[in-house]
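Incomplete set of chains, arranged as in the complex.
Order as written gives the chain letters A and B; numbering starts at 1 within each chain.
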Amino acid sequence: MMTPSDVIAAADITFSCVSDPQVAKNMVFGNCGVLQEISADKGYVEMTGIDADTSQDIAEAISSRGGRYLEAQVQGSKVQAEEGTLVILAAGDRSLFDDCQSCFQAMGKNSFYLGEVGNASKMNLVLQVMAGVTLAGLAEGMALADRAGLQQKDVMEIMELTSLACPLMIEKGKAIIEGGFPTHLPLQHMQKDLRLGMLMGDTLELPLPLTAATNEVFKHAKRLGYGEHDVSSVYIRTRF
Amino acid sequence: MMTPSDVIAAADITFSCVSDPQVAKNMVFGNCGVLQEISADKGYVEMTGIDADTSQDIAEAISSRGGRYLEAQVQGSKVQAEEGTLVILAAGDRSLFDDCQSCFQAMGKNSFYLGEVGNASKMNLVLQVMAGVTLAGLAEGMALADRAGLQQKDVMEIMELTSLACPLMIEKGKAIIEGGFPTHLPLQHMQKDLRLGMLMGDTLELPLPLTAATNEVFKHAKRLGYGEHDVSSVYIRTRF
């Protein structure tokens, strides 16, 4: 078995992608962690969905030992990963971003360099907030349709012809109709991002009533046992 | 000047499209109204965005005088109207729906017949609720981005590559960046539909926390004076 520090020692550039900010921090600062072996010729790319503060903490620790740090946040779920159409949002060390291009190309067709550490995390949370609210709205609309005696497949058929049609709505609408919720993007992953988005709004003193309401709905779905199901299972809470 | 009853007298099929359910009712039941001239060889098509109860009241009054009634709700705004890509949702008299096909074809490429009176109104409200929540989420995300020091044009450029990209998000995102809010779909029109959607949820005893929060945000924007601006001006409330 290899420890994080073993991996750093063995590779020039290491990519990390774990479950949440706390685990990402443990990976770096923990026992036999990344920091132990990081040095001037090493690069560390954090791909975990994290907040800007966590990213800055990691960036400082790595820089202070001479290492290069890049935060690289991923937009897209299992479907996009399989298609190689993930979008990579990166910020931090520009030379490391350039060195990662071949890897990023393999994951997705598009990568963006957004400047200083934190910008990619923030951009990722902005997009996740918009996706979360949209999905909760989809679920609420589908529940309303069902309760009103409308066919949900009619809702989707019509929606695909309106200006609201996007791959996410169509894919998740189908998942709601089928009811199986196979996991492309775990619900608890999006709830974590909604929580981080709320903290971002708190820090910036920006009221976010929609995000706040959405976060509570996702929390409720998680509590009902759907944390590891697909994000579309938020529907279960809505139609409860 | 022609009164509503004059119009009915002069035409075989009359299309009505006014501002809200109350005005639609006045048109039918009021002085010199539709009912006065409706008869067995007349058709009446209600295209105002209304609730199912209002539509049923109108349907009954028209049927009781032998007339044919169709509710035909429109999905799409000025852009779709100009492009002829509106979507028509219809319910009620099937033969009238068939007789209207040439008119509907001129407005949009797609029309749906959804069965008994009320179904088209309900379907329209379901779609409006989903669009309203999505737009309020977009506005909240754009405000969060701005506050966090991110470029809103970067948000849009990235979003266009994700599974959240839909014409509505892209069009309204651009309107938010430009800040002019020229009116394609008036904010007060969508707020009216959110209110009707809430009443539909009340009747069906379905909790709709997202729609409720969205309705309050739209009400706030309206109160700040943006009722006649485009629906994208809900952003002003969000970034307030």
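Just so we're on the same page, a contact is a pair of C-beta atoms (placed from the backbone, for glycine too) under 8 Å apart; a residue touches a chain by one contact, two chains touch by 3 or more.
These figures come from a predicted structure and were not determined experimentally.
Q: If 2 of the identical subunits are displayed, how many subunits does the entire complex have according to this structure file?
A: The number of copies making up the whole complex is 4.
One rule holds in what follows: only the chains that are shown with their structure count from here on.
Q: Name, in rising order, each residue of chain B that touches chain A in their complex.
A: 75-77, 79-80, 87, 89, 110, 112, 114, 119, 122-123, 125-127, 129-134, 136-138, 140-145, 147-150, 154-155, 157-159, 161-169, 171, 197, 200-201, 204, 206, 208-214, 216-217, 239
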